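Missing here: one protein chain of the complex. Every other protein chain is in place.
Read from first to last, the chains carry the letters A and B; within each, the first residue is number 1.
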Amino acid sequence: MKNLFKFILFFTMFLIYGFNSIAAEKSHKLLEPSWSFKGFFGKFDRAQLQRGYQVYTEVCSACHSVKYLSYRNLSQPGGPEFSEQQAKIIASQFEVIDGPNSDGEMFTRPARLSDKFVGSYANEQAATAANGGAYPPDMSVLVKARQGGADYIYSVLMGYEDPPSGITLDDGVYYNKYMPGNSIKMAKPLSAEAVEYADGTDASEKQMAKDVVAFLAWAAEPHLEARHKIGFRAIIYLFIITVLVYFSMKKLWSRIESKV
Amino acid sequence: MSDHEFTPKSKFGKWFNDRLPLLTLRNHLTEYPTPKNLNYWWTFGAILTFCLIAQIITGIILAMHYVATSGLAFESVEHIMRDVNYGWLIRYFHANGSSMFFLAVYIHIFRSLYYGSHKSPRELIWVIGMIIYFLMMMTAFMGYVLPWGQMSFWAATVITNLFSAVPFIGDSITNWLWGGFAVDSPTLTRFYALHYLFPFLILGLVILHIWALHIPGNNNPIGIDLKHPSKDKVPFHPYIVIKDLYALLIFLIIFAFFVFYSPNLLGHPDNYIEANPMVTPNHIVPEWYLLPFYAILRSIPDKLFGVIAMFGSIFVLVILPWLDTSKVRSAIFRPLYKQFYWFLVADVLILGYVGAMPAEGLYLLVARVATAYYFLHFLVILPVLGAKERTLDVPLSLTEPVLEGSPNESTLKEKKEN
Partner (left out) sequence: MSEDKKTNRRDFIFTASYALGAVGVGAVAWPLIDQMNPDASVKALASTEVDISGVERGQSITVLWRSKPVFIRRRTEEEITKAKKVNLKDLKHPEKDEDRAKNPEWLVMLGVCTHLGCVPLGDKGEYGGWFCPCHGSHYDTSGRIRKGPAPTNMEVPKYEFLNSNTIKIG
């Protein structure tokens, strides 16, 4: 028993340790909306992911790429789950560079399911030049690439406000409550009703922010639902077999214990 | 410990065993007499063996899909996470497996420190163990570079830059390590090759480690020598095997929680940003298991002496059997040492904590004090304790109560009887 407590103590310290090893300067406590995908039984909300995809396409994709997503991901289980036909149509709206053809030239063709998401810029340098020297980061794993994850991205989207008195920012720089350093070169991207949702949901700023962040969370972790599902089964299995092995061990040791 | 009496049952077994005594080896491992009073801190050897094998298997599988050039490395990891069947599972297993491996090794090392498993006649087991630990750290360091994220790149830059502190030839060494004038694709490919190789070196050393252990046999919580044969020992199979299995299963439950529910908790978000030589992250930190050494390195203001201190902190562990001069093994009978042991544990945890913080202000001061204390513990406190400590009486066997006489006398008596 004593040893078990010691072990738990160590383990808890170890966890706190782990947490602190990524110590960040938190400017403000982040906004923490409820996410359907958080927690042991977290799942994505299909309709939300589809709305989030719409916000991404209509607002964010002008500057931000998601280069590790493929169009076929849109119809795969665990995601927005558009039908394969819908995903094909979505893909075909974008042009992809292919080639060289038998004449040695590159050509463009409509995207297919097997293609990766097409970005607005040819490369990182073009994206940087077009955005005042600040590269709009690719968002494929952005939710995992920021301390605070989904909460952080949501907070930044909702965190635009007038700078406090005494602080003036250059042109093209905006004040944001949750960005470390409080300045960001992206203008406030979301405004109420910027998008007309296909499913008729009211496109308030908060709604769009939540939806697009959920979409990005899926983009970063497309296998989250499978991971939770398999994890649940694995841990239940481990508990059961641990109990069985424990009793086997007790049975076995009782043979020699009695001889002493 | 001679068990040459073993003869295989089948004719084929005899024929084979005469030419390559694998069956004798199997019999030895099965019958291997193990003290029956071992507590659960002794199960971590088996847990570590599992971790090593698991990392090797998942690592080889990852190697089937990973591409080790700077232009494609990050993308290939995303390919594994998204497209490879169960790739996300194997990758998260391998990444978190590294943390679990180190958690287990620290418990294993601290078990030895508490119960005196590093003392005579087990000094070589300890030294081999330290070499294994060093190789583990190098393997983990190189492995962390492979995903080619921001932390991968900058940790590689910081640590390889340390070698430029060597007088006269420092820059040549660093360029030689890099294969260029900075960390880049050549560095990555060679780290990949070595990351694949080192675990097999570790595997060989683990075999030597276990072999060296089997000569004197296991230590035990009260630290006394057990006679052989002894009714205080049990055959390794099935008694210890099942106990190790039980402990391993508990370990796996904890492991599973990380892999399936918090796979990125122990990592750093910056490593999900592709490596950019033009942009340095605000805080470069290694993985948690390297933090104490990072703290020691940064606590010395001079670059060269910082490196010396960092390697010195490992060296001081290697020579521990000759620093800890007490004749009594187990801390159970060493009340003063026990206190200092827990101070050391606290010191290492503090070092780890400040290692994650910026190296300035109060954090830096604490790091310096903790570093000084670390060396004080090994170089001053241990030898002094060995000479001066009043130890408690050590029992003569697991079941016999302590008879009269000083502890030293009883242990000497044990040695004479053997």
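Going forward, a residue touches a chain if its C-beta (ideal position, glycine included) is under 8 Å from a C-beta of that chain, and two chains touch if they have at least 3 such contacts.
Predicted model, so just to flag it, every value in this text is computed and none were measured.
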| Full-complex contact with the absent chain, from B:8, B:87, B:129 or B:263 | B:87
| field | Chain not shown: contacting residue from A:11, A:40 or A:237 | value | A:237
| remark: Touching the unshown chain, subunit A contributes residues 70, 72, 76, 113-114, 234, 237, 240-241, 244-245, 247-248, 251
| note | Those residues of subunit B that touch the unshown chain are 57, 61, 64-65, 79, 82-87, 89-90
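The working rule: only the chains that are shown with their structure count from here on.
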| request: Between subunit A and subunit B, tell me the centre distance in angstrom, where each centre is the average of that chain's C-alpha atoms. | output: 34
| message | Considering only the defined contacts, which subunit A positions touch subunit B in the complex? | response | 3, 7, 10-11, 13-15, 17-25, 40, 68, 70, 73, 137, 140-142, 144-147, 149, 180, 220, 222-223, 226-228, 230-232, 234-235, 238-239, 241-242, 245-246, 248-249, 252-253, 256, 260
| field | Residues on subunit B engaged by subunit A in the complex (per definition of touch) | value | 36, 39-41, 75, 78, 81-82, 88-89, 92, 99, 103, 107, 231, 234, 238-239, 242-243, 245-246, 249-250, 252-254, 256-257, 259-261, 263-270, 272-273, 282-283, 285, 287-288, 291, 349, 352-353, 355-357, 399
